[in-house]
Every structure is written in structure tokens, then in C-alpha cells.
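Can you keep this structure in mind? I'll have questions shortly.
So, chain A:
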Amino acid sequence: MDVTMKKVFQIALLLGVIAAFPPIALAAAPAQSAPVESNLDFLMVGVGLAWVSFIAYVFYVDRKNRDLKHEIDELRQTLGDKN
Partner candidate 1 sequence: MVGRILLMAVSLALLANVVLIFQYAPTASTALGVQIQRIFYFHVPSAIVGLISFAVAAVASVLYLKRRVRAWDRVAWASAEAGTVFFTVAIVTGAIWAKPVWQTWWVWDANGTLTFVLWLMFITYLVVRAYAPTTERGARWAAVVAVLGAAVAPFVYMAADWWAGLHTERVTGPGAQGSLEDRMFLVLMFSLTAFVGLFSLLIVQRSAQLANEEALEELRRQLI
Partner candidate 2 sequence: MANNSTPEESLAVDIAGVSRSFGSTMALRQVDLSLGWGQTLVLFGHNGAGKSTLLRTLSSLIRPDEGSVCIAGFDRDKQGSRVRESVGYVGHQPLLYDELSPIENLRFYARLYRVRNAPQRIRNVLIDVGAAEWAERRVRTLSNGMQKRVAIARALLHKPAVLLLDEPETGLDQSGLKLLEDVVTAVRGGGASVVITTHNIERGLALADRVAVLTRGRIVFDGASTETSAADLQGAIGLQPEVA
Partner candidate 3 sequence: MRDFLSASWAIYAKDMRLEARTKETITGALVFAVIVAFIFGFAFDPSPRIISVVGPGIVWVAFAFTGVLSMNRSFANERDRGTLEGLMLAPLPREALYAGKLAATLTIMLAVELVMLPIFLVLFDLSLFNVWFALTALVATVGFAASGTLFAAMAAHTRAREVLLPLLFLPISLPVIIAAVSGSAASLDGDGWDGVGMWLQFMMAFDMVFLVLSSWAFQYVLEE
């Protein structure tokens, strides 16, 4: 049960970060002078989102890797004891 809880928590965290980006961009928007600049901020949000999802993926792969390594070491242990 707690594993799925952990997963839910992580997804929630990720969504939180993604959701936080637009307000930051909009907050920065009024400071820009020319109106034409505003779509630049949407571009920033787009690129920012792309990078956030990429980083989330890297975290995910990193965790997978460590779990795998842990499992392999365990297997080696049990195999070591057996023969």
C-alpha cells in the first residue's frame, strides 16, 4: 500500500512544480514593456515545461537504476551463500 502512496506523492509533487511555472511567467509578464514580448514568456513556459518533464524523467531513471543495483547485489548475496 505505502509504495503506491509514495508514487502518488511524487506525481503530486511533479504536477505542483509544473503548475507553479505559469504564475511565475505571468508575474514577470507585466514588467515587460512591449506587448510583443509577452509571447516570449509563453515560449519560456513551454521550454521550461519541456525541461521540467525531462528532469523528472532523469530522476525516475536514476531511481530505477538504484533499485536495480540494489536487487542485483541482493541476488549476488544469495547466490554467493548458496555455492
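Convention: contacts are C-beta pairs under 8 Å (C-beta built on N, C-alpha and C of every residue); 3 or more make two chains touch, one makes a residue touch a chain; residues count from 1.
Regarding candidate selection, all candidates are chains of the complex that A comes from, given by their letters.
Predicted model, so just to flag it, every value in this text is computed and none were measured.
Peer 1: By the touch definition at the top, chain A has one partner among 1, 2 or 3 in this complex. Which number?
Peer 2: Candidate touching the shown chain: 1.
Peer 1: What residues on chain A touch candidate 1, complex-wise?
Peer 2: That would be residues 28, 40-41, 43-44, 47-48, 51-52, 54-55, 58-59, 61-62, 65, 68-69, 72, 75-76, 79, 83 of chain A.
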